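The complex appears here minus one protein chain, its other protein chains still in place.
Chain naming follows the written order as A and B, and within any one chain the residues start at number 1.
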Amino acid sequence: MINHSLAALLPALPVIPALSALLLALCGGAWLKKGSYNLVGGTAVAGAGIAFALALALWPAGLPGSSAALVFDLGPWIAAGGFDAGLRLTADSAGYAMVLLVTFFGFLITTYSVGYMRHDREQSRFFASLNLFVASMLVLVLADNLVLIFLGWEGVGVCSYLLIGHYWDEKGVPLAAYRAFFVNRIGDILFLLGVFTVFAAFGTVSLSELSARAASPHGGMMMFMGREPLAVLAAFLLLGGAFAKSAQAPLHVWLADAMAGPTPVSALIHAATMVTAGIYLIMRLDWLYAAVPQARFLIAACGLVTLVVGAFMALTQTDIKKILAYSTLSNLALMFLALAACSAQAAMLHLLGHAFFKALLFLSAGSVIHAAHHEQDARRLGGVLKSLPVTRLAFWVGCIGGAGLIPYLSAGFFTKEAVLESIRLSTFNGFGLGVSGSVVYWVVLAVESLSALYLFRLLGYLNGAASPTAHDHHHDHGHDGHHETPRETSPAIRFVLIALTIASPAFALFSATPALTAWVTAGEGHAEHIHWGHVAPFIALNIVLAAATYFVFASARRREGLLAALSALSWKGRGPLDRKFWFDDLYAVAVVLPLKVVAWVLRLVVENLFIGLLHLSALAGRGITTVASRAQTGRPHHYAAAILLFMAFAAWFLLWRRA
Amino acid sequence: MTFLTLSNALTVSLVLVLIGAFGVLRRRNLILVLLSVEIMLNGVNLSLISFNYFLWGASELGHYLYMLSIGVAAVEAAVGLAMVIVLFRNHRDVTRTRIARLGETSETEAGAGA
Partner (left out) sequence: MPQLPSVPDILFAVSAVAVIGFSLAVVLARNPVRSTLLLILSFLPVSLIYILMQATFAGILQVMVYAGAIMMLFTFVIMMINPAPGGGELPGDATSGKTFGKGDLLWVVLLCGVGLIVIPPVQYAASRITAPLIASGGSPAHKEGFGTVESIAQLIFRDPANNPLTVSFELISILILVGVIAAVNFGRRTQKAAKAASPQATADETNAAGGNP
C-alpha cells in the first residue's frame, strides 16, 4: 500500500523550479550586472535541488514496485462537452523513476553549469531556461492526461530551443536551434492530431482512465471493438510526435545540430531527459501499441535505421559532442526497439542506464571543452586528458560503461541486455512483412559493437598523443594558438564528475538486481536472465575492438596511417557518411520544397490578386472621375440644357407613370 | 367648331415652353436668355389659368398660383438683371462665352469658344 498523504508534494515538484525560473528571468539580469553570478547560479541550483529533495521525500510513499499511484488533482482545466482535461498529476512506479531521473540529473547538471558557465554570457537566461526545462519535464512526467503531457511537451521544446540558441550570434547556431524547434513542431502537430484521434476513439484523454480500461478483463477487448481504424491512426500519429521528440529517423536530423548549445544542455536535454519523453509517452500508451502491431513494426523499422545511422555517423565525426550525439541516437533507437518488442520495462531500464553513462560522457566532454576554451574538435585536443585527472577518470568510466565492457560496472550493460532479450523473444509483424526477433537480435548486437569502436576512438584522440598540428591552428573562438595546458579550474564541475563517476557504476550494480526491474514494471520483478553463453563472446569482442581502436588512435602516427589508408577507400565526399545518409536532402525535397512552392504561390496571389484589386479600384475611381468630370463644362447653357432635360424626364415620370 | 378647349390651350402652352427652351439653350446674349425664360413662364401661366377654367368652377386656386408664379418671375428677373449689370460693368460683355470664362484665372487655360 502506498502512502497517499504524500500526494500533496506532487504539485510542488514542477512549481518550485518554475518559480525559480521566473525569479531568474525577472531579477537575474540585474543580479548579473551587480556581479553576483553566484546568486544566479545558487538560485538555479536551489530550484533544481529542492525539486530533487522533494522527489526523494516521496520515497516513503512506497511507490517503487507498487502497482498503485499517487494522484493529485489540481482542478479542472479544459472541460468542454465530453472532453475533460484536468490538471491531474499522477505518479506511479515507473513515473516515480522518471521523476527521480529528471530531478537527479537536473540538480547535478545545474550544479555543473554553475562551474561551466562562470565565464560565459547571459547566464541568467540560461539558468532560467534550465530551471523551466526541469519544471516542464516534471509536468510531462507527472501528467495524467495527454493534454497536460502536451503542455510539458511544448515546454521542453521551447526550453530546448532557447538553450540550443544560447550563443545566438555565432554562425549556424540560430539555425540549429530553429531546426530543432521546427522538426519538433512537425512532431507536435502529429501529437496533437493523435490526441484528438484518441479522444475520438476512446472518449477520454485521461491516461489513468485509459490504462485502467485496458487492464480490466473485458474492457481491454471492448475498448477496441469497432474502433480499430481510429486506434491505429492514433497510434501512428502519436508515434510521429514521439519520433520527433526522441530523434528517430526520419525526424532525427535536429539532434546532431543541437550540439551547438552549451554542453550541460546537451547532457541534460539531449541525452538524459527531453529525448526520452517520446519513449515515456509510448510507454504510457503501451496498451495501445500492444494492440497495433503495424505501429510496432514501424517503430522497429525506424529504430533500426536510426541505430545504424547513429553508429556509423559516430565513427567518422571529429567533433566530440557530435560523436556523443550520434551515440545517443543509437541508444534511443535501442529503447524504441524494446518498445517495438512490447517491452516497456526494457525500454525504461535502458532509458535509465543510458542517462547515467551518457550524461557522464557529455559532462566529461564538457569539462574538456571548458578547459580547452571551447575547442571541440577532437583532432586538436590530442592528449588533453593528460592534464585533466578527474575528467580523465570520468571519461574512462563513461566509455567503459557506454561500450559495456565490464558488466557489473557498466551502467548500460544490463539494461542493454534487457533490451536485446526482449527483442530476441518477440517477432515484428506489419505491412505484410514479418521478421523474427532473433534476426534483429544479431543485427543489433553487431551494430552495438560499433559503440566500442567510436567511443574508444574518441578516447584515443583525447587521451593519446597530441596531434602534430594541434597548436598551430587558431582556436574557433578567436584566441590565438596558445600553448598553456588546459586545467580543471571549476570545483563544481569536478564535484559533479566525481559524483557521476561513482553513481554510474553504482547504478550498474543496481541494474543487475530484480529490484530495479520490479520498480519499472510495477510489480513483477525478475532478475535478468543473462545468457552468458551468448553474451560473453561479444563482451570479449568488444574489449578487443576497444583496445585495438584505442591503441591505433592514441598514437598520432598510427592514427594518421589508418586515416590515410581509409581515405583511399573513401567515397570522396559523396558517400552516405558525408551526406548524413541523405536525410538532409530528403528534407529539402519533402518539406522545404513544398513550403517554398506554397510561399511562392501565395506571394503570387497576394501580389497580383490583392494588389491588383487595389490597383483596379484605384483605376476604376480615376476612370469614373475622368468620365464624370466631363459633365462639368463650365458653360451655363449646358447646365441649362441638363436642367431642362431632367425636368422633362421628371414630368414624364410623374405624369405618365402615375397614369 | 370650338377653339377654346383645354387641349388647344395646353398645346399653346407647350409650344410656348418649347420656344422658350430654344431661346434659353441657344441665344448667346444673357438678356435674351432671360427673356426666353419669361416666355416659358408665360406658357406655364397659361396652362395654370386654363386648367382652372376648364376643370374647376368653384375655386380660383389656379389664379392664385398664377399670382405666385408672377411674383417669382419678377424676383428672378430682378436678380438676374442685377447680375447682368454687374457682369457688364466688370467685363463689358454679357455673352455666355464670357460667363463660361468666369471661372478662369491666369493659371487655368482658356477653354474653347462658345
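Keep in mind that, in the parts below, contacts are C-beta pairs under 8 Å (C-beta built on N, C-alpha and C of every residue); 3 or more make two chains touch, one makes a residue touch a chain.
Quick caveat: nothing in here was measured; it's all calculated off a predicted structure.
Mapped onto subunit B, contacts with the missing chain fall at residues 1-12, 14-16, 18-23, 25-29, 31-32, 34-36, 38-39, 42, 45-46, 49-50, 52-55, 57-61, 63-64, 66-68, 70-79, 81-86, 88-90, 92-95, 97-98, 113-114.
Operating definition for what follows: only the chains that are shown with their structure count from here on.
Contact residues of subunit A toward subunit B in the complex are 633-637, 640-641, 644. Contact residues on subunit B toward subunit A in their complex (touch as defined above): 21, 24-26, 33, 96, 99-100, 103, 111, 114.
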